[in-house]
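Only a single protein chain was left out; the remaining protein chains are all shown in position.
Residue numbering begins at 1 within each chain, and the chains themselves are lettered A and B in the order written.
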């Protein structure tokens, strides 16, 4: 353990082996931090709230939480959680393994997040959102939940596996974004996005099948499903599975597929 | 008083009874904090600026300022100010009672904010904005002020009582958003929004009267005016007034109206 002298760590927190905690960081009660995890400076981890059904905050092993982040009590994260700086995560969130959350992102609570989900900076995930596996969410995307704000009705969005939601898009309450779909930048999505399709505009409309989009890397291979070509930072076991699951139609590209 | 040992509190600050100040928080000179107020960790309260006409920052009683927030000198907040985390409020803002400002929100200064105004996360309120009473502003909304940026002309927006501005909308400089109106998500609003109407799109156009929108709670009651059905966290005296002011046409809903 390597806890900076200025950090304030509750005696009730359960800290794993080889954990680093940076300067000016606060670890509250009922926090369980897995082995080999690094927590940056100026964080507040396990902030208590009366809204948490369960007071425990569990952070899986081998995680990295960057500076100025705030995680409330009452959430559970699988191994290898990685956050940017200044993320805020409210209570009641259940996230799988390898969740990567970008700088300034804000998860409102009571969300279910799958495995290997990645967001870029400044993403807002409304309460009661359900996000599948291998989803990508890009900067300034908002997942909403209130069909007639303000109200007591909360209908979270559902994002299918491998979907990608591009910059500055809004997903309206209760909308299903299908698996392997692409939401173009600046969209306002008010109805179901079919799997393997591209939608865009405000209100968002069907634009084309995702297979129509070609990689701009000189190969002209299809850009989707993206696991055919994009492997950065995924474990080799996952990539090997993808090589079987997502054939590239014999086209050999620069990454050696 | 319960001031954490690591907090840095000016001897010139006037701190009320039963105030809590969290770790690593700085309270500058000329700050007046009302009784029973809680200020979280890592905040900077009363940051001096040459732009403030009045060096005093006044925070009303029974307020809650969450961690990592920054409030400049020269603003005044009524009782029960509640902020999320990492809010930034510049000088010259005058806010009424029960102002609730969401996480990451940014008030640019010289704004007038009414009573019971609530914003969700990541709202940007430009200089010289005038916001009425009981207004709701949702994530990633921006109130602008410069008709031909950059320039020295600043024409703030005016938001009428009970108006609701949905996610990712921009209100262009000098625009009046009428009372009890609804701006749909993703709008760019360039002209007056009439009271009790819904506008949407970019540029935003009249869509319908607000009465056309029905509650998706199984009752089919009108969703607007929203005080007919949404009462969460408002004081009972306000709700009682609303019961008289906003009749629900005899339709009895699940909240017992």
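Keep this in mind: a residue touches a chain if its C-beta (ideal position, glycine included) is under 8 Å from a C-beta of that chain, and two chains touch if they have at least 3 such contacts.
All values reported here derive from a predicted model rather than from experimental measurement.
Novice: Taking the full complex into account, find the residue in B:168, B:182, B:199 or B:215 that is in contact with the omitted chain.
Specialist: Final answer for the missing-chain contact: B:168.
Novice: Hey, which of A:65, A:164, A:177 or A:199 is the one touching the hidden chain?
Specialist: Once the missing chain is taken into account, the touching residue is A:164.
Novice: Determine which one of B:13, B:52 or B:70 touches the chain that has been left out.
Specialist: Spelled out, the listed residue whose C-beta touches the missing chain is B:70.
Novice: Touch as defined at the start, partner being the missing chain; which of A:60, A:147 or A:186 qualifies?
Specialist: Touching the chain that is not displayed is residue A:186.
Novice: Could I get the residues of chain B that touch the absent chain, sorted low to high?
Specialist: 6, 8, 24, 26, 42, 44, 47, 68, 70, 86, 88, 104, 106, 108, 122, 124, 140, 142, 144, 147-153, 155, 168, 170, 172, 188, 202
Novice: Tell me, which residues in chain A touch the chain that this view leaves out?
Specialist: 6, 23-24, 40-42, 67-68, 84-86, 103-104, 118, 121-122, 136, 138-140, 164, 166-168, 182, 185-186, 201-202, 213, 215-217, 223-224, 226, 229-230, 232, 255
To be clear about the criterion, only the chains that are shown with their structure count from here on.
Novice: Approximately how many whole Å separate the CA-defined centres of chain A and chain B?
Specialist: From the centre of chain A to the centre of chain B is 28 Å.
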